[in-house]
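Provided herewith is a single structure, encoded as C-alpha cells, for subsequent inquiry.
Note that one protein chain is taken out, while the other chains of the complex remain in position.
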Amino acid sequence: MPEFLFGAALFILGTIAVGLVRILHSRQAADCMMAAQLIGTGGVAILLLLAVATDAPPVVDVALMLALLAAFASVAFVGGLQGKASAQAEDHRK
Amino acid sequence: MAVAFDIGLIVLLVGIGAWMIVVRDVVVATIIFVVYGLLMAIAWVRLSAVDVALTEAAIGSGIAGMLLLGAAARLKGTDASGTRLSFPMTIVAAVLCAVISASLAAVMLLPTHAAPTLAPLAMQNLDQTGLGNPVAAVLFAYRALDTLLEKVVLLLALVGVWSLAPDRAWGGAPSLDNYVPPSDILAFFAQILPPFGIVFAIYMTWTGATNPGGAFQGGTVLAVMWLLVMMAGIMRAPSIGNAWLRWLLVAGPALFLVVGLAGFFIAAGFLAYPPAYAKALIVVVEIALAISIAATLGLLAAGPPERMQ
Amino acid sequence: MSSIMDVFTALAISCGAFFFVAGTIGLLRFPDVPTRLHALTKADNLGLGLVTLGLLPQVVGALAALKLISVWLFALISGAIVTQLIVRAVR
Partner (left out) sequence: MTTATLFGLCSSALVGLGLFGLIVDPHPLRKVLAFNLLGSGVFLLFGVIARRGAAAGLGGDPVPQALVITGIVVAFAATALAVALVLRLFAAEADSAVKSETTSAGMKVDGGRS
C-alpha cells in the first residue's frame, strides 16, 4: 500500500508543478493569486498521503498548518497584487 | 516509489528556487518565495523532521511571505534598480557559486561512516524532562539557554524595526488596514478563520510536549490570526507605547528567565528543572512564550509605526 | 476484509488524482480568470475530498479519521472564501 500512496503523491506533485508553471508564467496578476490555493489543496493531499504511507500521524498536523497558512497567504497575495491588477486593468482600457 | 517522489520534489524545489532568482517582477518573485516555503514543509516531512516542517510552513511561508509581499507592493512604483553587474562579472559569480554547490554536493556524495548523533543521549535523558518530544526537550531543557537568547534576539529585532520609525510616528501604531482594501468578504474571512486558528494554536502549544509542535508553532499561528484580523480592519493595530503590549512582549522571556534563575535554588543550576516538576514548569513557560512570540512576530511583520492614534 | 478496504482506497485515491488532473487541465485551457479559478478550486477540492475518503480506512482510531475529515472541511471553507476574495479583487 505505501508504494501506491507514494505514487499517488508523486502524481499530484506533477499536477501541482504543471499548474504552478501555468499560473506563475501568466501576465495576469489574478492568476498569481491562485498559487497559494493550488499548493493549499495539492500540498495538503500530498501530506495526507505521506502521513498514511509512512505511518506518521503528526504529519496530519502539518497538513492542517499548510491549509491554514495557505489561506492566509492568499489574502496576502491579493493585497500584494491588487495595485498591479488595477494598473493592468487601466492598461487594458487604453 | 518513495525515491521517485523525493526526486520529483527536489526537482520542483530547485526549479522554483532558480525561477525566483531569475524572474523579473519582484512581486512575482515574492509569491514564488511563499510557494517555495510551502513546498519546503513537505521536504522537511520527508526528512522526518515534523517539528521543523510545522515551523517552516508557519514562518517560512505565512508570516515572512506577508512581510515581503507588503514590502514588494510598496516598492513597486519606485525605481529600485541598483547598478547591475557587468556580464563578465556575472559569469565569474555563476562559476563561483557553481564551484561552491559542486563541492557541497561532493561532500554529500562521499561515503559516510557512522554519522555523529546525539539522538541516543537525547532519548536517554528524556524521562527526566517528563516530555515525550525530544525536539522540545532539546529546546527547553538541554539547550534552554539558546531558546532564551533567541527570544531576546526577537525582542532586539523588534526594537531595531521600531527605531526605524520617523520621529513624528514614534509612539504611534503600525498601519495594516491599508494593506488589503477593506471588503465585506475579507471581514467575513477574518471572522471565520481565527476561531479555527486559535484552537489550532492552543492545540499546537499543548501537544508540543509529547508530539511535534510547541510554543514556536503555536505562537506563529496566533500571530498570523492577529495580523489577519488587523488587516481586515476588525481590530486596530495597537500603538507601540501601549503598556499592556510591552508587558505581553516581555512576559514569556521574563518568566523563562525567572524559572531559569529559580533553578539555582530548586534544582542543579541555571535553567535546570527539578525532575518532579519539570514537565509542569516547561509547559507553563511554553504557554507564556507562545503568547509573547505571537505578539513579537505579529509586530515584526506589521513593521515600524506610521501614524499616531 | 482489509483487501476490500485496500481496493476501496486505491479506487478513491485514483479518482481523486483524476480530479487533480482535471483541475490542472482546466487551469491550462480555460480562457479567463473566473473560469480558471472555478477549475482550480472546485476540481482540486473534490480531488482532496476523494483522497481523504480513500485514506479513511487506512488510519486507526475515530479521532485520527475525524482529523482527516476536518482537514478537508477546512480546505473547503478557506477555498470558497479565498475564491470570492480573488474574483472581487480582479473585477
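All chains are identified by letter, namely A, B and C, in their written order; residue positions are counted from 1 within each chain.
Criterion: a residue touches a chain if its C-beta (ideal position, glycine included) is under 8 Å from a C-beta of that chain, and two chains touch if they have at least 3 such contacts.
Keep in mind the model is a prediction, meaning the values are calculated, not measured.
**Q** Given that one chain is not shown, what are the shown chains it touches?
**A** Its contacts among the visible chains are B.
**Q** Looking at the full complex, which residue from B:Ala49, B:Leu245 or B:Ala272 touches the chain that isn't shown here?
**A** In the full complex, the listed residue that touches the missing chain is B:Ala49.
**Q** Residue by residue, what part of subunit B touches the chain that was omitted?
**A** 2-3, 6-7, 10, 13-14, 17-18, 20-21, 26, 29-30, 33, 36-37, 40, 43-44, 46-49, 51-52, 55-56, 59-60, 63-64, 67-68, 71-72, 74-75, 78, 80-85, 90, 93-94, 96-98, 100-102, 104-105, 107-109, 112, 115-120, 122-124, 134-135, 137-139, 142-143, 146-147, 150, 153-154, 157-158, 160-161, 164, 216, 293, 297, 300-301, 303-304
Heads up, the rule we're going with is that only the chains that are shown with their structure count from here on.
**Q** Could you work out how far the Cα centre of subunit A sits from that of subunit C, in whole Å?
**A** 12
**Q** Provide the C-alpha centroid distance between subunit B and subunit C, rounded to the nearest whole angstrom.
**A** Here subunit B and subunit C have centroids separated by 28 Å.
**Q** Please tell me the distance, in whole Å, between the geometric centres of subunit A and subunit B computed from their C-alpha atoms.
**A** Here the centre of subunit B sits 20 Å away from the centre of subunit A.
**Q** I need the residues of subunit A touching at least two other chains; which ones are they?
**A** 4, 36, 40, 64, 68, 70-71, 75, 78, 81-82
**Q** Name the residues of subunit C that each touch 2 or more other chains.
**A** Residues 74, 78, 81-82, 85.
**Q** Any idea which subunit B residues touch subunit C in the complex?
**A** Those residues of subunit B that touch subunit C are 183, 185-186, 188-189, 192-193, 196.
**Q** So in the complex, the part of subunit B that touches subunit A is made up of which residues?
**A** Touch residues, subunit B against subunit A: 1-2, 4-5, 8-9, 12, 15-16, 19, 23, 27-28, 30-32, 34-35, 38-39, 41-42, 45-46, 48, 50, 53-54, 57-58, 61-62, 65-66, 69-70, 72-73, 76, 179-181, 186, 189, 193, 196-197, 200, 204, 207, 211-213, 217, 221, 224, 227-228, 231.
**Q** Under the touch definition given earlier, write down the residues of subunit C that touch subunit A in their complex.
**A** 6, 9-10, 13-14, 16-17, 20-21, 23-24, 27-28, 33, 36-37, 40-41, 44-45, 47-48, 51-52, 55, 58-59, 64, 67-68, 70-71, 74-75, 78-79, 81-83, 85-86, 89-90
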